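One protein chain omitted, others in place.
Then we have subunit A:
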Amino acid sequence: MLTFEGQKIQGSPNIVAKLTSLPFQQCQHSITTVDCQPSGPAGGMLVFVSGNLQLAGEQHALKFSQMFHLIPTTQGSFYVLNDIFRLNYA
C-alpha cells in the first residue's frame, strides 16, 4: 500500500504507475534523517525518513517525510508492505 499525499494506492503495478506518472522528469532526494525500529515478532522493520526533494528546473527543494514498513522475504531480502509519503510545507 502507498498513501501519496493522501491518495491511497494498492499493489505494485498501481504504485509504480503512480510514481512514474508524477509530473516531473528528474528529481534528486537528499536524505536528512533515517530512524528505524523493529515492527514486531515477524521480523518486519519500520523506517522513518525525512529529507529534501529537488525537482529539475525548480528553484527551491521540497521537504518531505516518508515511512516504510519492510517485510522480510524468503530469499533474505525485504519488500515494502506499507509506504506513506507527505510533503512538509513551510
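We adopt the following convention: contacts are C-beta pairs under 8 Å (C-beta built on N, C-alpha and C of every residue); 3 or more make two chains touch, one makes a residue touch a chain; residues count from 1.
Here, contacts and distances are computed from a predicted model.
K.L.:
Identify the UniProt protein name of the omitted chain, choosing among "NTF2 domain-containing protein", "Trafficking protein particle complex subunit 2-like protein", "Iron-sulfur cluster assembly enzyme ISCU" or "TAF1A polymerase".
P.N.:
This omitted chain is identified in its UniProt record as "NTF2 domain-containing protein".
K.L.:
For the full complex, which residue in A:I15, A:L53 or A:M67 touches the chain that was left out?
P.N.:
Considering all chains, including the one not shown, the answer is A:M67.
K.L.:
On subunit A, where is the contact patch with the chain that was removed from view?
P.N.:
Its contact residues with the unshown chain are 1, 3, 6, 33, 35, 37-40, 42, 44, 46, 48, 50, 63, 65, 67, 69, 71, 81-82, 84, 86, 88, 90.
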